[in-house]
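With one protein chain withheld, the remaining protein chains of the complex are depicted in position.
Coming up: subunit A.
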Amino acid sequence: MAATRAGPRAREIFTSLEYGPVPESHACALAWLDTQDRCLGHYVNGKWLKPEHRNSVPCQDPITENLASCLQAQAEDVAAAVEAARMAFKGWSAHPGVVRAQHLTRLAEVIQKHQRLLWTLESLVTGRAVREVRDGDVQLAQQLLHYHAIQASTQEEALAGWEPMGVIGLILPPTFSFLEMMWRICPALAVGCTVVALVPPASPAPLLLAQLAGELGPFPGILNVLSGPASLVPILASQPGIRKVAFCGAPEEGRALRRSLAGECAELGLALGTESLLLLTDTADVDSAVEGVVDAAWSDRGPGGLRLLIQESVWDEAMRRLQERMGRLRSGRGLDGAVDMGARGAAACDLVQRFVREAQSQGAQVFQAGDVPSERPFYPPTLVSNLPPASPCAQVEVPWPVVVASPFRTAKEALLVANGTPRGGSASVWSERLGQALELGYGLQVGTVWINAHGLRDPSVPTGGCKESGCSWHGGPDGLYEYLRPSGTPARLSCLSKNLNYDTFGLAVPSTLPAGPEIGPSPAPPYGLFVGGRFQAPGARSSRPIRDSSGNLHGYVAEGGAKDIRGAVEAAHQAFPGWAGQSPGARAALLWALAAALERRKSTLASRLERQGAELKAAEAEVELSARRLRAWGARVQAQGHTLQVAGLRGPVLRLREPLGVLAVVCPDEWPLLAFVSLLAPALAYGNTVVMVPSAACPLLALEVCQDMATVFPAGLANVVTGDRDHLTRCLALHQDVQAMWYFGSAQGSQFVEWASAGNLKPVWASRGCPRAWDQEAEGAGPELGLRVARTKALWLPMGD
């Protein structure tokens, strides 16, 4: 063992003043492995599951030592675990929140009592610096349990109207901390869900946690852990009992899973990628910012690499300090108490070697320093600069432990560069100018922003991302909603149609022919696509007839196509910055103005609804309710966002609710006016701009509303495109620059939308052919809409003089 190795005698150390090994004994981790006879199975339903005739893989520490063998799960083991979780769900979710709270608290206490075992096992196997596991992860794991116990105990009041989804399938990537599992199982268990976690081969810490939880007694089966290869992911995800799949891993794997789960029963939450970003401005405390870089990339805290943007005027100074600091970093065995970085095994080492070699060949400069063992799998802290922005390496994710530095000139340019990637995880801003720091913090398109700090975490602060980092959340209130669904809504069913051809769905537009002249008492309906604030002729220059309830021709609407969608999305993007920058009050004022305009147009709207078969009374009520929805969302948006207070941090954390961007909405056929307005109102209220496809049966109501929008709203805020529903859906779902999509229509359309969203991983909300009661408050204007219509950002603002 390292402690007994012959070191330099005191005399030499007295002169050199070097650091020595500070080995932490892992005897208790080995003793625990011995209790399993060095053969780890799975932990299912409160028992160890060690089926026969399974492949096994060796569990090693990253250096070489072979610790144990791990059995690999097969499909039948997955089915058994899901069944155990499904049975456990019945009891667990039926208990009052306080009972779950007590159980979580007891688990926290058990972790506290056996924390040495947990941290030595985790550090031994993953190779991460034991200090980070011991002082960071293990403490945070307990805080997570305590925080979520409190949430569980107040669930009946605070989360009234929501119910647990059911069994959650949790999938974790090959290099991860057991904490990633804790972030997700805590909220899931707190709200009443049960979990089946699929961890990569040879990850004993999650198994230990499951054992600790299982031995607590009355609720075996709420947490089941299987270890197995990535090939089990689709098998777990498509188990009929699984209601939601929470996936963490690489973006490409997430994309593939999104495609394969289209139309399946389970919902999907993605948390992808590991890269982080640090913005260093010329008013920063550069030395502290350099420590921020160390926290982000070279301290075993974060899982991935860092993109570092440095303002040109402090480039030299920052690089000098950074390189000086790198020289003092120490790497070594994870179980050494005085190292900054451990080793993460051969795969991580290969990945970074490949990246650095390629970066060099593409013209980048590479600087490496630090006290690092020269043999594999250790890899030194690495700083890459002068990487040409257009080179392939500049596009891919920066791996651990690499920092890629590039300069920027102004804050505005920094935002352009920072937002110019498909990633949207976390970022920090270093500036001593309050105004600038906030400007950058608000402007960054990421899930978490730290001002003058990096990598702070707390159970009460939501952590998540946007864009291709996936839009699932953990921590805080957002983490709870991941595992809840509105009470009383019908269970999400599989709408999988095996023979849906994604290549041809909605590709061709059936031709439409003239169907005679328009007749009837009402004035001629408005005609055209409402794009950029005015009615335009469709690119196809053709029209489709709309019939009323008695089969007579009600009017013609324009036949929109791909080019019209492109134009509408462009118009919406142009309007977005101005609209998102408006205060909620100003946005509310315009929604109220539209409500007033609808009321003035009441008789026209009601008569058109009548022609679609509604009673006059009901038609008038629909118009009135539509106006009320506009007013209600206008009022609601003014109370969004709030401030969180975090233990150990002076200063607030702001939970912001930011607009998604351009939102595409395909409206349901039913309720041609009310559904349209019910979807339009929250979208606009929260600062989004929209491209809407109105009811296919009667788009004329939406077009009537457009006449008012043309006078009330700035151009481009809301764009309405009529035409073939499947074709327009296809265009919108495949559009890379549409930030989110809501689809209320057929099961097949839903499946297509879910599949196509994998392109830019836009969040989608698809009805899967289930009708909604738009006239009911819960379904027509409930909190679910408010949740889906904006995205959260956590902005950390530490204070100090």
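Definition applied: contacts are C-beta pairs under 8 Å (C-beta built on N, C-alpha and C of every residue); 3 or more make two chains touch, one makes a residue touch a chain; residues count from 1.
Going forward, contacts and distances are computed from a predicted model.
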* What is the protein name, per UniProt, of the chain that does not appear here: "Aspartate aminotransferase", "deoxyribose-phosphate aldolase", "Sodium/potassium-transporting ATPase subunit beta" or "Cytochrome c domain-containing protein"? -> "deoxyribose-phosphate aldolase"
* Among A:440, A:453, A:546 or A:718, the residue in touch with the chain that has been omitted -> A:453
* To do: Check each of A:174, A:651 or A:759 against the chain that is not shown and name the one that touches it.
  => A:651
* Among A:288, A:395, A:487 or A:643, choose the residue that contacts the chain missing from this document, as touch is defined above. => A:288
* Looking at A:432, A:599 or A:777, which residue reaches the missing chain? -> A:432
* Which residue numbers on subunit A touch the omitted chain? -> 3, 7-11, 13-14, 17-22, 131, 135, 283-289, 291-292, 320, 328, 337-338, 340, 430, 432, 452-453, 650-651, 798-801
